[in-house]
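In this view, the complex is presented without one of its protein chains, the others remaining in place.
Note that the chains are named A and B in the order they appear, and that numbering of residues resets to 1 at the start of each chain.
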Amino acid sequence: MSLYFTQDHEWIRVDGDIGTVGISPYAARQLGDVVYVELPGIGANPGRGDEIAVVESVKAASEIYAPVGGEITEVNKALEDDPGTVNDSADEDGWFLRMKLSDMSELESLMDEAEYREYCEGL
Amino acid sequence: MNSGGRPTRPVAAGSNPPQTVSGSKALNQVQKLIFEIGTPRRTGVDLPEPKGTESRLGSMERKGDIGLPGLSEPETLRHYIRLSQKNYAIDLGVYPLGSCTMKHNPRLNEKMARLQGLADVHPLQPESTVQGALELIHELAHWITTLTGMPTVAMSPKAGAHGELCGMMAIRARLDADGESKRRRVLVPESAHGTNPATAVRCGFSVDEIPGTDQGCIHMETLREKLVHGDDIAGIMLTNPNTCGLFERDVIEIADLIHKTGGYFYCDGANFNALVGRVRPGDLGIDAMHLNLHKTFSTPHGGGGPGSGPTVLSEALKDYAPVPFVVKDGESYRLIEDADNRSFGRMCAFHGQMGMFIRALTYMMSHGADGLKQATEDAVLNANYIQASLSDVMTPAFGGLCMHEALFDDRFLRDTGIETLDFAKAMIDEGYHPMTMYFPMVVHGAMLIEPTESESREELDRFITSMRSLAERAGSGDVENFKAAPIHAPLRRLDETRAARNPILRWKPPDEPPKAAKQA
Partner (left out) sequence: MRYLPLNENDRRAMLDVVGVGSIDDLFDDVPESVRLKGLVDLPRHQSEQAVERYVSALSDKSISASSVPFFCGAGAYKHHIPATVDHLIQRSEFLTAYTPYQPEISQGTLQALFEFQTQVALLTGMEVANASMYDGSTACAEAVIMATRAARDKRRRAVLAPGLHPYYAAATQTLVQTLDIDINERDTRMGRDAHVIDHIDDDTACVVVQSPNFFGEIIDLRPICEVAHARGALLIAVFTEPVALGALMSPGEQGADIVVGEGQGLGVGLNFGGPHIGLFACRQRLVRQMPGRICGETVDANGERGFVLTLSTREQHIRREKATSNICTNSGLCCMAFTIHMTLLGDTGLKRLAALNHETACALADEIDAINGAKVLNDSFFNEFTVRLNTSAAGVVEVLASKNILGGVPVSRLTPGRNEDLLLVCATEIVSRDDMRVFGAALEETLS
């Protein structure tokens, strides 16, 4: 299992050809208290960089983009009732969705954990 | 001996006042919701008993209660008067909301707006019976076109954002008429108010953002670059003075560049109050601009409306104006209500915000050409006076003078642990409404202060004293009190996260679980 990050602060944890996507604790802090997460329909087929979700705090809204292309297989329904999970556990329970990757090579352009940490320090 | 002698000097107050049984605190009265105090059987209106004739409602009668509580007249008055006392208002104190322009609302405006022959007329009465009302609209249009130096004005838009739609739709109609339908890109500065991009998209355009310079104005180099391949450009939406409170020095060149590339110049007129009587937008090369009658011409904000957004249009766009409009035909006035083939259509039922027209014209006539110019100058002077008086303790976002509003950033709060929000809430305890904050977004922790011309020098000095003291307190690390502010307002800070995570948007009877909405 391996973990990748995008410059837009999404993470994707890959197990076989299934990736779990969420936003980083850094991004969750920047947003403030998350109050609503709009999730995509299962079966949608976003390409890399397509908008797949919207996460809203009281005073801000951010689009979430697909770190890689693929098919949405599962969404985290628990976020509907308790969007605060994104703040409390951005990298675990606050995951947004799972997708079946269409092209594993797209992962190569993403950052690993160390690179991402360095990237955040530079912001 | 007279036994009426009572203590007439206070004894020293205790440090911890007890909670009151009622929950009220003297003038700050607790007031429950009408649903908790009224009943469906009570009413504050006397109406005759219906005689009970046979209904012709087509078997669609309502059965059962609606669930609306009623209150008698004294209860109604007390309810709303108590509520009113929990509101801040211009009539109560300085309301320095930048870009919102909270100026004095003359009461003559209100009196005139209630004259029977203007307020109590139906929009579809025969024209012969509403000549005075039509003449008033025509006269206001004359004042507006003269002040803006533009050939025509569409009067029907119901608010500023509706006026923006009007201007952008006129641009689109003209482009389409000229076979220029490929022009769908609109340039919008990063510092623009959110309505600008929202309006552009609503009109079927795409938005291309232009960055600003570190002096708060539009980045001309980037603009020129974007115009090199400009054959898909529909126009630009620019606020002037811009949202940083600065006059766009290059405005004439911007207009020329846009026109040369085949696009049109939309000006957001939200800040026209900084120009009235000194600069005519028509001389700047503008093609369309909305006015906010509630900002520039003193119609009341009313807790969020109603607005009114007459929109001036250039020669190039005037034939595309929406219906209806008023024309003078000899000695009488007529309404043109049907769109000919050029007009882009109708934006709303009826003729626009007549009630606001009356107030705005009353304001304009009261000031006259000289007073309107003086008001503009005083507004700009007041803003600069505040900026100059605070620049050593707060941090102006840009150097130099400002127009009608002074923009500060939060550098002076750096490392204090206090944020713009906390600073704003502390102003409430000082008896002031906070300034506009976090707008424009191009400035970190923005604080936009617009005093307007309505404040006296003495009032400004008191405000400045409070602001300086707050800035100094923030600098000395008084974090706890800033985070707790306001403490003297009717309520403490409200939990907005809770409101948004679990929206409760209406009252429901207490025994009902919140998710099972009642169908009346």
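In this text, a contact is a pair of C-beta atoms (placed from the backbone, for glycine too) under 8 Å apart; a residue touches a chain by one contact, two chains touch by 3 or more.
If you're wondering where the values come from, they're calculated on a predicted model, not measured in any experiment.
Asker: Among B:Ala288, B:Ala375, B:Leu407 or B:Ala471, which residue is in touch with the absent chain?
Answerer: B:Ala375
Asker: Among B:Thr311, B:Gln353 or B:Thr395, which residue is in touch with the absent chain?
Answerer: Answer from the full complex: B:Gln353 touches the omitted chain.
Asker: Touching residues of chain A against the unshown chain: what are they?
Answerer: Missing-chain contacts on chain A: residues 35-36, 38, 56-61.
Here, only the chains that are shown with their structure count from here on.
Asker: Chain A to chain B: how many Å between their CA centres?
Answerer: About 38 Å, centre to centre.
Asker: Could you pull out which chain A residues touch chain B in their complex?
Answerer: 33, 35-36, 56, 58-59, 83-84
Asker: Can you name the residues of chain B that touch chain A in the complex?
Answerer: Residue list for chain B touching chain A: 438, 496-497, 500-501.
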